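Here the structure comes first, spelled out in structure tokens, and everything after it is commentary.
Excluded from the complex is one protein chain; the other protein chains are retained at their positions.
Going in written order, the chains are labelled A, B and C, and every chain counts its residues from 1.
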Amino acid sequence: MTITLEQNNYGESHVGLLRVMHRGSFHEVKDLDVSVRFDGDFEAAHSKGDNRNILPSDTVKNTVHVLARQYPAEAIEEFALHIIEHFLTYNDQISKVNVSVRERLWSRIPVGDKPQATAFIANASEKRTAQIQATRERMVLQSGIEDLTAMRTTSFSFEDFRRDPYTTLTGTRERIFATSISAAWIYEISEPDLPFSTMWHSARKTLLETFAAHESRSPQHMLYAMGQAVLDNLEAIAEIRLALTDNHYALVDLKPFGMENENEVFSTADASHGIVEATLRRENDHHRGGV
Amino acid sequence: MTITLEQNNYGESHVGLLRVMHRGSFHEVKDLDVSVRFDGDFEAAHSKGDNRNILPSDTVKNTVHVLARQYPAEAIEEFALHIIEHFLTYNDQISKVNVSVRERLWSRIPVGDKPQATAFIANASEKRTAQIQATRERMVLQSGIEDLTAMRTTSFSFEDFRRDPYTTLTGTRERIFATSISAAWIYEISEPDLPFSTMWHSARKTLLETFAAHESRSPQHMLYAMGQAVLDNLEAIAEIRLALTDNHYALVDLKPFGMENENEVFSTADASHGIVEATLRRENDHHRGGV
Amino acid sequence: MTITLEQNNYGESHVGLLRVMHRGSFHEVKDLDVSVRFDGDFEAAHSKGDNRNILPSDTVKNTVHVLARQYPAEAIEEFALHIIEHFLTYNDQISKVNVSVRERLWSRIPVGDKPQATAFIANASEKRTAQIQATRERMVLQSGIEDLTAMRTTSFSFEDFRRDPYTTLTGTRERIFATSISAAWIYEISEPDLPFSTMWHSARKTLLETFAAHESRSPQHMLYAMGQAVLDNLEAIAEIRLALTDNHYALVDLKPFGMENENEVFSTADASHGIVEATLRRENDHHRGGV
Partner (left out) sequence: MTITLEQNNYGESHVGLLRVMHRGSFHEVKDLDVSVRFDGDFEAAHSKGDNRNILPSDTVKNTVHVLARQYPAEAIEEFALHIIEHFLTYNDQISKVNVSVRERLWSRIPVGDKPQATAFIANASEKRTAQIQATRERMVLQSGIEDLTAMRTTSFSFEDFRRDPYTTLTGTRERIFATSISAAWIYEISEPDLPFSTMWHSARKTLLETFAAHESRSPQHMLYAMGQAVLDNLEAIAEIRLALTDNHYALVDLKPFGMENENEVFSTADASHGIVEATLRRENDHHRGGV
């Protein structure tokens, strides 16, 4: 029997890193979770235990720390690009680097009406994300948001859906919609000097404003409106993938106790949830990908 | 051999509940996790399997739902008081009720510069809490905050501490302090019509402002200053218990790579942490407890 | 206004530690999570920022590592006693030490029918626990189990319980009982050379056998039987505290689809749960506590 080693990779996951940038007495913080993976010439390591092409995962961690010291990058995309460039430059044995960065966001604590220079409070569970996959020929750069938790209490309906013998759900003109939003987008042209942070804030604002205002007939309808608004508002974005959960906040039946419950009391205990996922792309999608 | 049944209680934990209040087209949401425990005459249930004094925990859940429908309480303390009163009124077999409520906070999503009436985004992991223990004679009401995550990047020192042969830490005039804050306070007089929400926001603001501004020499020093500020600013509060973690954000040693690291790059991977806990009380503490 | 510093303590939480003991080529592993807290003379640290009585929490971590190296303790109780003794001996400023140890259990991997000497697989989520609180005069030593997850599918009833207007539950002769068991016990005489591991295994076996065989009429009835069996079987144990959750595995209503469901399909999605807690003590409880 012959065995083929198919796709393989290795790396270091979840390097936790806080970078404090001193702008005089005014500090900025970047709180990051960094993962790095390599594809490359690792056949001998697998089949023979020959480690000569294996840069230790411990070295990956050191390198992430060193590069964080050298480059006080404002945007996580820039930091990820530094990591990519470092490993592709000094490691012939590596053919592809995949860097994933998740940023936990902090705000300044206000004292009186003045934000403090060096005191911070953690924001919501929401994370800013960047993922870059690059070979020496080609790069795909994704920016995104994870775990953005939001809720609509009106103007969300779900009616006239498909039914079968196991369908008990009744259509409704007015339901609650509670969701965890994940988004990831790629740019028309992936250039290292794009204003990543400005665009991230614009995309986030567009997603939330559409979520807040859209008269939706389903999670799919909502998702599409959110993706369309981003592609409409942000010309630099070529494609966006969205995933929305549909958390089962169940209207509690209070009839046994002689009470109405017109969208007032919901049970949130159900751990299962619906999920909708889709990718929307602008038609004039010529330039995607290359740097 | 004789066996004595000592302290015993039962109840229902983690009833997940969303209450939507319709103020015309303007909605408010309360997202609650409610736990209820009973002390009482349950000896026969334990020793003989006689359930006549056991109100099912399923009924507790129903009751929480019903009371949420009946009382669109603005403050979680008020809601907890309704639960207490219900069970003590209708259940002679129950001698003591313990209600614990944790509120997950949501903010309105702004569209343009106007907050939406019915669209919300989840705040940080921080929770507002209330815990009430009550018999027919006596009540202890605690309000609080859990999991308020904050960080100072300057003006926090730790020097001249006790040393022993296993001490390797060196004193420092300037260290980082990253913490998860928990607080719980009791009032001089526990009256059901205290302005609980106003006081909660005042206490939270005082805790954070003190955290942001204090020149601290240790986590203990910080804790004491935070508690003192609350007792100074809020006369209605008689006693406050605070717990601060001291998260080990370790300054990465970059000397092996020929680099300085003056409080710029920290590793956040260590899951262990220091902890400081204390209760501060105002001396003129005559009235604590009774309603 | 004068402020009093009431109960206060500090320490180090969740020191993660693996101890490998080399018995020739045969290895044993102890996988521990250790927390240590101190009460003592820490007033000046709080009110004045005077750290001279504060042994750093970092030193606590070092000490736990050093003591793990020095004492290859078979039982976590013995290891906790070494920690207690160390801190009480060398630190006059400390009046009380509280040590909590949670052990994650591993089994040897069998190869063929022979357990390997140096290869292990992690057991269930269940943890073995020990907690010791000690001053220079007095010690309380607790041994226990946490997160022991078990289930009964027959011979568990719940009938003839108390009803009120919000009770919808119907009594049943045959219900499912799924639970997470926590137990903690104290000994008649807390001597450092008790056979802690032997007794832990006996207590665990007794708890599980009673759980498996008892014809229970309620979670309370089950809890009492389990506690009673431990006190009956293990004379050295003076008192046991038990907590059982009652996980809401809901019988799915299949009638809308023309089907019976006689305890065959349950939904396990509900995150809320019932809880029963009690302490049982042997009457002849003279000697509890002192070492």
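Keep this in mind: a residue touches a chain if its C-beta (ideal position, glycine included) is under 8 Å from a C-beta of that chain, and two chains touch if they have at least 3 such contacts.
Everything numeric in this text was worked out from a predicted model, so none of it was measured.
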item	value
Omitted chain - touching chains that are shown	A, B, C
Per the touch definition above, residue among A:D113, A:E137 or A:D160 touching the missing chain	A:D160
Chain not shown, touching residues in chain B	165-166, 168, 256-257, 269-272
Footprint left on chain C by the chain that the document does not show	14-22, 25, 27, 29, 31, 62, 65-66, 68-70, 72, 106, 109, 111-112, 116-125, 148-155, 176, 178, 208-209, 211-213, 249, 252, 254, 257, 259, 261, 263-269
Contact set of chain A toward the excluded chain (per top definition)	1-16, 37, 42, 45-59, 61-63, 66, 90-91, 93, 158-164, 166-169, 216-221, 223-224, 227-228, 231-232, 239, 245-246, 248, 271-284
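Quick note on the criterion: only the chains that are shown with their structure count from here on.
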item	value
Arrangement of touching chains [line / ring / star / complete / other]	complete
Chain copies touching (chain A, chain B) - same or different residues, decided at half shared	same
Inter-centroid spacing, chain C versus chain B (mean Cα positions, whole Å)	24
Distance between the centres, which are taken as Cα means, of chain B and chain A, whole angstrom	30
Chain C: positions in contact with at least two other chains	166, 168, 271-272
